[in-house]
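One chain of protein is taken out of this complex; the other chains stay put.
In this document, chain identifiers A, B and C correspond to the written order of the chains, with residue numbering beginning at 1 in each.
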Amino acid sequence: MALKTETFLVNAGPQHPSTHGVFRMRFILDGEVIQDVEPVFGYLHRGIEKLAEGLTYSQDMVFTDRLDYLASMTNNQAYAVAVEKLAGIQVPERAEYLRVIMAELMRISSHLMGVGFLTNDIGAFLTPLLYMYREREKILDLFDMVCGQRLTYNYMRIGGVSQDIPEEFLPALKKFIDTLPRFIQEYEQLLATNEILLVRTKNVGILTKEAAINYSTAGPVLRASGVKWDIRKAEPYSVYSRFNFEIPTGSKGDVYDRYRIKIEEMKQSIGIIKQAMEQLPQGEIQAKIPKVLRPPKGEAYGRIEGPKGELGFYLVSDGATNPYRLHIRPPSLLNLTPLRELVIGVKIADAMAIFGSIDICMGEVDR
Amino acid sequence: MTVELQAAEIAAKLEAALPGCTIESSGNTIVIKDEFVLKAATFLKNTAGLDFNYLNFLTATDYQTYFEVIYDLVSLEHNHKLVLKVKLNNREKPELASVTGVWKGADFQEREIFDLFGINFTGHPNLKRIFLWEGFQGYPLRKDFKQ
Amino acid sequence: MLTDYTYVAYYLIAAFIFAGGAIGLPILLRYFHVVPRNPNAEKYNIYECGMETTGKTWIQFNFRYYFYALIFVTLDVMVVFLYPWAVQLKQLGATALVTILVFIFIIAIGYIYAWKKKALEWN
Partner (left out) sequence: MELNNQPQPEVYSDKILDKTEGEGIDFVKQQHQIQIEDPDSWQNEEANHNFILASADALINWSRASSVWPVNAGLACCAFEMISTASSRFDISRFGMEIFRPSPRQADLLIVNGTLTWKMAPQLKRIYEQMAEPKYVIAMGSCAISGGLFRNSYAVVPGVNKIIPVDVYIPGCPPRPEALLYGIQMLHKKIKKQKNFEKRKSA
């Protein structure tokens, strides 16, 4: 004889320690099990696409830093690749290599944060996060050395890079790259065989391969479900075709696979940076582009493999100095589409782990 | 390397399957009539040689006299790409069939287009504003949006 | 004999002073306006991540939670009584061990009964 239970509406609201920014999930609960969830966006919608139409092409580069503020360098690179494709600008070799080094460093830093906040949501409050913050501070020091900023770099320009690297950058980068594998090995010890982490992440939030493709997810979420799709291999932009690196893919698509892929991708990024450092050519770092860039009439879609997934910029130009239309393909928002299907019927604690494993950044979701 | 499919041959295939569907095709872009969207989408997704099973992104642009909705389709196995465009001339009540039945990834993107452009997607499971709040006057990304 | 336990009296006094202070001090500070008091409707609203609460909170939820609470209390009380025995294990010798085993056996009966009545199964 089971008694009637009533549902209960609770908001994991905009101000919540584990919603990675201002994101709200309206849960309808039956006890602890989630009956229904409705993600609510828009608490950080600044209307970047509208503002970008009012400024010139090089001024819009500043907006890209605030999109996915955990991976600003890759945003810059995505926008630069898109505008160069639209205007047909050839980027000098050295600038391409500098962009690859900065983008891979940013991927490591973003994955560090992804894994750190995932362990936060699972319950190891702040301990792994502070370990990973220690590495992130080193990466931020490297960026500070190059462009003087810690979070919003505005380092890449259309047609190249804003400044060349100082002499002490390469030794410091070499030291960081040599010590990082030992730290990642330290996290492996700390986390990979940790009983709690295994129980909380194995077979939780399974996203099948077809569902991952149908929900147009990208990046670690798609690769965790077993789809081998990485823009750096599928459509090699800049100089990625010259490096050899693998694409780690998961098998089941649960939270543990998404976590494993971020750790593996960090190791791959170290390999890429090593190769890029060896092949770094000399030469100028900025192509000759007119002071006020007026791309020819037409449209272009430039895309890169950001830490969170495929980040693309769709630009329409009508020959004026400011873009007629700028649309950003938000990997975080598209990775969130299967959230409702993943979370219904699951307990709240697991829902937070699933949401943490998708690893979103609100600046990119709401734009 | 992602192959940009020649739109001409795809348009020919599309025309064969759905007569009178395509308006023009150039480079890797096909422009189709708006009432054929759902049929063209299912056709492109299910035919063997094409199988565009991955909707890369879906957005819209306001060209003052008409709206243009852009579907960027990718096939993950064949690694080829195609851009589908639809022109909506009716500016008072722009209407389009929703493709969430074909690609579930279009859910939030169609809500975003509805929120920022005002294009109504019929058949969308949960069509309401995604970024702005109920009661916000106007659609911001339209060219004639007054602050 | 008694002198060994005088320090217990000091603890008692300290406890009372602390309790008195803990209750008296806020009242005193409130009287001297050190603690500002600024009531407004929003402040007394329920905090829910910055949103207003919707729906009723006095709801019938799953009965299983109540079973879990009961079983937890019984085992917790048992552990509390095990603690002094565990601290003095050597000095208390075998007789204490037997009494503790009887004590555990009694509580185990209740636990097994609950187990058999499927109180722990979750539907």
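In this text, a residue touches a chain if its C-beta (ideal position, glycine included) is under 8 Å from a C-beta of that chain, and two chains touch if they have at least 3 such contacts.
All of these numbers come straight from a predicted model, not from anything done at the bench.
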(request) Kindly name the visible chains that come into contact with the excluded chain. (result) A, B, C
(request) Among A:Leu51, A:Leu170 or A:Ala320, choose the residue that contacts the chain missing from this document, as touch is defined above. (result) A:Leu51
(request) Check the options B:Pro19, B:Gly49 or B:Gly135 and report the residue that touches the missing chain. (result) B:Gly135
(message) In the complete complex, the non-displayed chain touches which residues of chain C?
(response) 32-38, 40, 42-43, 45, 47, 50-52, 54-56, 59, 123
(request) In the full complex, which bits of chain B touch the chain not displayed? Write them out. (result) 128-129, 131-136, 140, 145, 147
(message) Touching residues of chain A against the unshown chain: what are they?
(response) 1-9, 13-17, 21-22, 26, 28, 30, 35-36, 38, 42-48, 50-51, 62-63, 65-66, 69-70, 129-130, 133-134, 136-137, 140, 150-152, 362-363
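Convention: only the chains that are shown with their structure count from here on.
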(request) Compute the distance, rounded to whole Å, between the mean C-alpha positions of chain A and chain B. (result) 26
(message) Using mean CA coordinates as chain centres, what's the gap between chain B and chain C in Å?
(response) 60
(message) For chain B, give me the residues that contact two or more of the other chains.
(response) none
(request) Enumerate the residues of chain A that touch no fewer than two other chains. (result) none
(message) Show me the residue ranges of chain B that touch chain A in the complex, using the header's touch definition.
(response) 1-2, 53-57, 59, 61-62, 70, 72, 76, 79, 83, 103-109, 112, 116, 129-133, 140-141, 145
(message) If we count contacts the way the header does, which residues on chain A are in touch with chain C in the complex?
(response) 2-16, 24, 30-32
(request) Spell out the part of chain C that touches chain A in their complex, as residue ranges. (result) 48-51, 54-55, 57, 59-65, 123
